[in-house]
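After the structure tokens below, expect a handful of questions from me.
Only a single protein chain was left out; the remaining protein chains are all shown in position.
Each chain carries a letter (A and B) given by its place in the written order, and its residues are counted from 1.
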Amino acid sequence: MNPGPMVSALLRNKTGAILVALQVAVTLAIVINSLYIIVLRVEKMNRETGIDVANVIITYVRGFGDDFDVVDSITNDINLIKSIPGVVAATVSNHVPLSGSGSGTGLRTVADLSIDSISTARYRWSEEGLDSLGVKLSRGRNFLPEEVNFIRPEDDPPAPASILITQDLADALFGEEDALGKTVYWGSLEPSTIVGIIGRMHGSWVNWDKLGNVVIQPGKPAYTTNKLIIRVEPGMRDELIPVIEETLGESNRARVVKSVRPLEELAARSYRRDRGMAIILSIVISLLIGLTALVIVGLTAFHVTQRTKQIGTRRALGARRIDIIRQFMLENWLITTMGAFIGVVLTVAVAYWLETSFELERLDWSYLPIGIVVLWVLSSVAVFAPARRAAAVSPAVATRSV
Amino acid sequence: MFKYDVKLAFKSMRRNPIMTALMVAAIAVGIGVSMTTLTVYYMMSSNPIPEKSDELFAVTLDSWSPLRPFDDDNPERAPHQLTYHDAERLLSFAEAKRQVAMFESSLIIEPVKAEDLPFEAFARVTSTDFFAMFDVPFIHGSGWDKTTDAAAEPVVVLGKQLNEKLFGGENSVGNWLTMEGTRFRVAGVIDSWEPTPRFYDPINGAFQEINEMFIPLSLTRVLELSSVGSDWGWKSEEITSFEQWLNSEAVWIQYFIELETAGGRGEYVAHLNAYVNEQKKLGRFERPLNNNIYNVEEWMDYHEVVANDAKVLVGLSFLFLVVCLLSTIALTLTKFIGKKAETSLRRALGASRQTIFKQQIVEVAVIGFSGGLIGLALVTLGLQGIEYLYDSPEGMVRFDWVMVLTALGIAIVSSMIAGLYPAWRVCNIPPATQLKTQ
Partner (left out) sequence: MLQMTQIQKIYRTELIETHALRELSVTVQEGEFVALTGSSGSGKTTFLNIAGLLESFEQGTYLLDGEDVSHLSDNERSAYRNHKIGFIFQSFNLIPDLNLFENIDVPLRYRRFPRADRKQRIEHALETVGLASRMKHLPAQLSGGQQQRVAIARAIAGEPRLMLADEPTGNLDTTMAQQVLELLEEIHAAGTTIVIVTHDQGLASRAQRNIQLVDGKVLEEESPHTQEEIPQAVMLNGGEPLAAQL
């Protein structure tokens, strides 16, 4: 293979080659960095929540008026809901995991306020809470019915004797030690005993780095707005939502059924920024790759037309079709590679900017070679069709005068 | 001559339809992507109340735990909300030109007609000065005066939409409304008022529309109104009544002041410090003095109202625009070089360098303009997509004339810049060289 004529052709249109190389370089920088952000967001959205998200329905109910008895209302609502065929379990809860709305607290392993506490999300629900979310207890026991009481806003109950915590919180509190049966202290320095450990469960705030830290207290919160968590048989969710809405709506006109929604919808809302970012960036890199490929196709096709006579002459002098294709491919490969070299520098610069200005995670360097290979393949594919057309130029062109 | 240049530009564009389409597409996509993200950024970072943003201040007092700061990541910051009782005290001093304490609550509105269903509506529970301070536009009636507030009279100012829903959009001032067993008199109806970002409550979301109605702050105690916004506490206190909750160290009240001039700032902080020193004698405010006020712009920065994602997107999409420009330059250059023979002939027939240069620039400007127009259509599409993706209220991300002109300007200027070098190359083609080659 003689690269001579090609390189000289490249040099003759130096500016054009440099422009395409620069375009390839910036494309590489955008694609790699965007792809990395997309992958991180998708990983984040696909984290294992520990919750049976697909089969959970969330209902917000709010009573009003002087005659309204919140405890009665909750008791009736839970009973009504559980009488509906297809419902597995239901509880009232102070907050809904993954919803963005929650309550937080700090726990300590020693009763000393000067020691920093471990932050965690806090829930309060009945003995049916775990089952209502499909959350699995890995060790220890669930709440006993006698541990679960109604709690009104003005009650200010003492710290519960028994609590459940997640493995993540256990690790944060006790490290290697076994947390089961241990005592932890609240901000009031009142103690509680860990009676069960949940393998995994996500709290309310999906953007929090301690999302897996969760503590659960026994009780039925009887506040203004009652948040009901309902789990149904797999596949029955969408058909049961209107049933629940209707059943609750008819039973008591002294309260408003604010919404009956799949937990999946609330979770999607919490993740909408990540989802939005991943989608926007996917569109951006698709457009970018499409544009760069089309530009390479367009430029090559134009060059083929311009060089028809030269190609014909080469063919007349004995070049095979494959030689012509190879000439264009190699020319393009040289430009892409030149672009990839500049692109690596640019990619690192952009990654550095993202990391320092926006606290984004450091780019995983293994994306660089992947990106370069993708670009090679892409530009080769782009150049192939016009190159094949070039190879189809008849050697007879050489003898024509115009 | 300009008309002739434009005509030649179209001829030339038609000669290489694929190249032309690519150039227009490159600019259109570049403008589409970069202007979409820029519009979102512009919306997020725009000044919601430009005529007053330097005289309005959010107030913070450091009432937090003596053991640790409110925000471990920014230990210099005081809590971003006040306790109810501190807010009440500051209001009573009335040291600023105007002051307002507020929080977001929700109430059940009982049906006017028996067949209607009760529904929940958001209410901003706030003090008298709110409407004057934030220049809220009224359609009917007005806010409430200080006497009404002091007497905890149940009055309500309705948002335009809620008035539509309840009273069919008529002048409802003087009508009555029952909410959770209490009868409220309608004092006024405001026009659409959605400052973006919602600077007066970035804590509970800078980009949402929840101005359904407004009621006096003094009703908090009477009706035992709870906040649907965030509340934060550090102290373990026994709370068994609403009164105890109001007197607790939990922070959940947003407090804003308006000063005569931005210069009155130091004086007001001194006043806050005097109040806090007074309270220290009672055993509260155990942290060192750290009371600050923030003007609107500072308050937006404090809450990082412009999401990092929006900034990253602007940065990446302008790099994208760079790629589009590089494409345009490469395509233009290639295309112009393809016109060597014609240019050379035109030069021989008497066209000066400037004439040739001008003609090329007109051609790229025409391409830039076409690309810009298509780009604008793409921006409209992009903004709708973003509204959908981020679940934001319809019409929140507006594309105003400033942005339209910016988009077209960027399209034309950038394509002209992209055309400069190729045009310069072309106009330097000597008149003779190409006439013989075939």
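Here is the rule we go by: a contact is a pair of C-beta atoms (placed from the backbone, for glycine too) under 8 Å apart; a residue touches a chain by one contact, two chains touch by 3 or more.
If you're wondering where the values come from, they're calculated on a predicted model, not measured in any experiment.
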Any idea which chains on screen the missing one touches?
B
Give the residue, chosen from B:4, B:93, B:176 or B:388, that touches the chain omitted from the document.
B:4
Filtering B:98, B:265 or B:347 for touch with the omitted chain leaves B:347
Across the whole complex, the chain not displayed is touched by subunit B residues 1, 4, 11, 14-15, 341-342, 345-355, 430-432, 435-436, 438
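The working rule: only the chains that are shown with their structure count from here on.
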Touching subunit B in the complex: which residues of subunit A?
13, 15-16, 19-20, 22-23, 26-27, 29-30, 33-34, 37, 62, 64-66, 113-114, 116, 153-156, 186-189, 224, 253, 256, 258, 269, 272-273, 275-277, 279-281, 284, 287-288, 291-292, 294-295, 298-299, 301-303, 306, 350, 353-354, 357-360, 401-402
In their complex, what parts of subunit B are in touch with subunit A?
16, 18-19, 22, 25-26, 29, 33, 37, 67-68, 108, 110, 117-120, 180-181, 226, 234-236, 238-242, 307-309, 311-313, 315-317, 319-320, 322-324, 326-327, 329-331, 333-335, 337-338, 385-386, 389-391, 421, 425, 438
